[in-house]
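In this view, the complex is presented without one of its protein chains, the others remaining in place.
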Amino acid sequence: MSVRVGILGATGAVGQRFIQLLDDHPTFELAAVTASASSVGKPYREAAKWRVDTAIPDDVADMEVRATDPEAIADANVDLLFSSLPSGVATEVEPAFLQEGYVVSSNSSNDRMAPDVPLTIPEINPEHLGLIDVQRDERGWDGALVKNPNCSTITMVPTLAALDSFGLESVHVSTLQAVSGAGYSGVTSMEIIDNAIPHIGGEEEKMETESRKLLGAFDGAGIELHDADVVASCNRIPTLDGHLENVFAALSEDPSPAEVRAAMRDLPSADLHSSPDQLIKVFDDENPDRPQPRLDRTYAGGMGVVAGGVQTTYEGVAYNCLAHNTIRGAAGASVLNGELLVKEGYV
Amino acid sequence: MSVRVGILGATGAVGQRFIQLLDDHPTFELAAVTASASSVGKPYREAAKWRVDTAIPDDVADMEVRATDPEAIADANVDLLFSSLPSGVATEVEPAFLQEGYVVSSNSSNDRMAPDVPLTIPEINPEHLGLIDVQRDERGWDGALVKNPNCSTITMVPTLAALDSFGLESVHVSTLQAVSGAGYSGVTSMEIIDNAIPHIGGEEEKMETESRKLLGAFDGAGIELHDADVVASCNRIPTLDGHLENVFAALSEDPSPAEVRAAMRDLPSADLHSSPDQLIKVFDDENPDRPQPRLDRTYAGGMGVVAGGVQTTYEGVAYNCLAHNTIRGAAGASVLNGELLVKEGYV
Amino acid sequence: MSVRVGILGATGAVGQRFIQLLDDHPTFELAAVTASASSVGKPYREAAKWRVDTAIPDDVADMEVRATDPEAIADANVDLLFSSLPSGVATEVEPAFLQEGYVVSSNSSNDRMAPDVPLTIPEINPEHLGLIDVQRDERGWDGALVKNPNCSTITMVPTLAALDSFGLESVHVSTLQAVSGAGYSGVTSMEIIDNAIPHIGGEEEKMETESRKLLGAFDGAGIELHDADVVASCNRIPTLDGHLENVFAALSEDPSPAEVRAAMRDLPSADLHSSPDQLIKVFDDENPDRPQPRLDRTYAGGMGVVAGGVQTTYEGVAYNCLAHNTIRGAAGASVLNGELLVKEGYV
Partner (left out) sequence: MSVRVGILGATGAVGQRFIQLLDDHPTFELAAVTASASSVGKPYREAAKWRVDTAIPDDVADMEVRATDPEAIADANVDLLFSSLPSGVATEVEPAFLQEGYVVSSNSSNDRMAPDVPLTIPEINPEHLGLIDVQRDERGWDGALVKNPNCSTITMVPTLAALDSFGLESVHVSTLQAVSGAGYSGVTSMEIIDNAIPHIGGEEEKMETESRKLLGAFDGAGIELHDADVVASCNRIPTLDGHLENVFAALSEDPSPAEVRAAMRDLPSADLHSSPDQLIKVFDDENPDRPQPRLDRTYAGGMGVVAGGVQTTYEGVAYNCLAHNTIRGAAGASVLNGELLVKEGYV
């Protein structure tokens, strides 16, 4: 079975990752790419300044860039849209596609906390997809909007889900985030060489709120947020890709490091093409200096999470985790949500 | 008044910082430098591979390097010794100098947690120097050994001391540490370019134990450790100098960010040459991205602490702090302790 | 004697360096700062995002930013203007000030190769200032426009001037240039971390043409370009400040490395406040790995040139040289030209 897909905002950094990940995808066939007005009508190879480390697929290189509105893609017969629009643009444009009945798997940060929008990681909370029915009722559209979380959130939440069996009570987390998380021009070299920046605008709040939604319970009408307090401090450091995070979790139970590692390793995978066989790779005590961004960010093609350094503390555990921020943390997350939407019959 | 001083282990990275800081010091006059066997007898300029960013002082350049034993420095008439020996060497060698009656202000990590050895930051716990009398009784020597804490500890503890008035209950801290903290050859370029390492051997334990001793109470016979739990995760990142730390503190009281900032700013300075007029510089909300290592590590000539990003959390506060790890965190800390020893009459 | 000066384009990276260098200048008193329309009327502290490593001087912080036109600065009674405008803006705006009789020492790249505009390094070709009379005749203004060369040119030319006594015939040069040369946002972190870029638009041509003008002879009516061929390859690398250059020079004579080093060291200084006592510091054979950007860029407060690695080749010599690109290579160069203009009576 083949599903025809389109990418809204296909020329940017995340858009390029979409194209890379969709190349040779067994189910998805890329049929339309959109971008802003200055690119419309150009072949993709001219419109995009391609910077991904594999070549532009030949068929995409010649594809004509369309405008980002439903009419412009009407003849492409697309069943599923991936969105990597800037959130300001997405707020205005995504509803138009949803009104036309499109299913949209979006990486844009708008509406992630909207009560009727599922925010999903397929291995963690696939049942939240049920919110789509609520959404259709409330919004009165035939389409379906699904969001994936922010890159720093998605790195941590699978490990928290594993801990939840031990009674997760609260979380403190410090992040060491790669510059690619801010987009190609987001961090200048003069800002970050021989330096670190202990603040990323809005990031801390995203981690604190999105985590509780992802770990929350769907009761058929809405999501009850998980009641764990989450406190985040976010830092930018001079790495290219891969967000590393130090997590301190308070637990009601008292598991050993070995039990924590086992819980992380045993987290079930999703039966989807882009989901790794083992979602979380966990380093033991003999490798206390792992995960490291450059060595571990490509685990499972960048779709896995890597953890390590598990220690018990006076109130629970401390450990480190890492994921590739532009694959598992952005385009790959949306593609995986797209696979879930197909599997669950929404496409 | 001039005090003749010597440096044990003068050719290494911290030894060079000692020489830089002692140049033009108003009280201390450098009279002897020691190093390992291969350097003994050479002029300092030949023995040291000088890498500090100011030139070798002329008089030091021509000074003959001595062996690191009491006999070899006997004719130098030194009243105070600074030690930057590797801890393994220091464990063996420092006692010999103490037996001979020398006062030693040491940056080496051995014996920091010994019950009769004062571990001091002059602005924070100068009264701990009273332990010297206990030490002399127990060890039967006329000398005096004072230690300064580890570089990552010293960055955080002044801010915790400021918080203690609000009832400090527990601390979680993540560090983003500069490569110079591992010595000149401690971190290879292949390890750290485009990378971060979430583990520094022994560092976490040092932060957890030293902090509680520094904040503890001296009762005339010993130090009662502060009862706050401290949990640390330590990371190495690609910066040259300056340790940045994310601190999460649980407090029994409920201060506002403004009250926390005021408490930090109002921490009293020590009346000593190398102590800044204001120990902790604090950035307000309009600069949430400060402190940053490259921009803030030279505050007060590298002897100050810089804090910022103060936020309230469900259990207390979160904030960031930074200090220059090889000045305030190493050589400068020992020099400052030396100044305290002189002021208090131990030299 | 005090000279009242203004800065055209005072809020950018070079503008900030001007303010830093003019603070405590013995002759120049800063009386006016201009910037683009969005900054006009604001106090400087609000208009500029200050990023230099020293604090904004208090008096400048409160100075009101003026528009960049002669009328807006008329009441400031300024005798000399420094310009760090973008070259497109400078092309339009500088003539207006010159028509009004202002003397302008400009770092902007426009008009550097104009036949009647002196391009000067005070230690190298101060006599080129005589072109001002030609310029006034041709342009019909009372003002005077002097330019300093591009940062990569100025790094190399003092060493070439020293070599000229040995019959300079041709030059090949490769540059390793710091990111600050492109301005604060000129090079993104994603472009340059773990990378190098072997192209800087327009830079190679600037080095090839400006060098020949700087080394050329002034015959009272114009500059005869030096006849040495100059071929440059320019690279951007991940350093913050300091351009390092590998120079290969063909010579008609056959000097030894020691003679070349002596010629560089003996190059006369200019008798001006900002000119170093020794313009070129030269490392001998025992330090073949110098100059290095981080270790040597602050020689003489960033106003010096540092050379080393002198070797003879089949056709002449090879060596390396380095200068601080935003001090000697930009703002400092203009200030020094301003000092020359005062000394020579043009102000």
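For reference, chains read A, B and C in written order, and residue numbers begin at 1 within each chain.
Criterion: a residue touches a chain if its C-beta (ideal position, glycine included) is under 8 Å from a C-beta of that chain, and two chains touch if they have at least 3 such contacts.
Note that the coordinates shown come from a computational prediction; the quantities given were computed from them, not determined experimentally.
Across C:Glu71, C:Asp137 or C:Asp229, the residue that sits in touch with the chain not pictured is C:Asp229.
Which of C:Ala48, C:Met207, C:Ile223 or C:Leu240 touches the hidden chain is settled by the complete complex: it is C:Leu240.
Across the entire complex, the residue among A:Val40, A:Ala96, A:Ala114 or A:Leu295 in touch with the chain not shown is A:Leu295. Hidden from this view is one chain, which touches chain A at 51, 53, 193-194, 295, 298.
Remark: the residues of chain B touching the chain excluded from display are 51, 179-180, 184-194, 238-240. Within the entire complex, the positions of chain C that touch the omitted partner chain are 170, 172, 174, 176, 194-199, 201, 229, 231, 233, 235, 237-240, 244, 246, 248, 288-295, 308-309, 313-315, 318, 320.
Operating definition for what follows: only the chains that are shown with their structure count from here on.
Superposing chain B on chain C by their CA atoms means rotating through 180 degrees, a value rounded to the nearest 5. Of all chain pairs, the one linked by the largest number of contacting C-beta pairs is A-B. Between the CA-based centres of chain A and chain C the separation comes to 48 Å, rounded to the whole angstrom. Centre-to-centre, using mean CA coordinates, chain B is 42 Å away from chain C. Chain A and chain B have CA centres that are 42 Å apart. With touch defined as above, residues shared between interfaces to two or more other chains in chain A number as follows: 194, 238-240.
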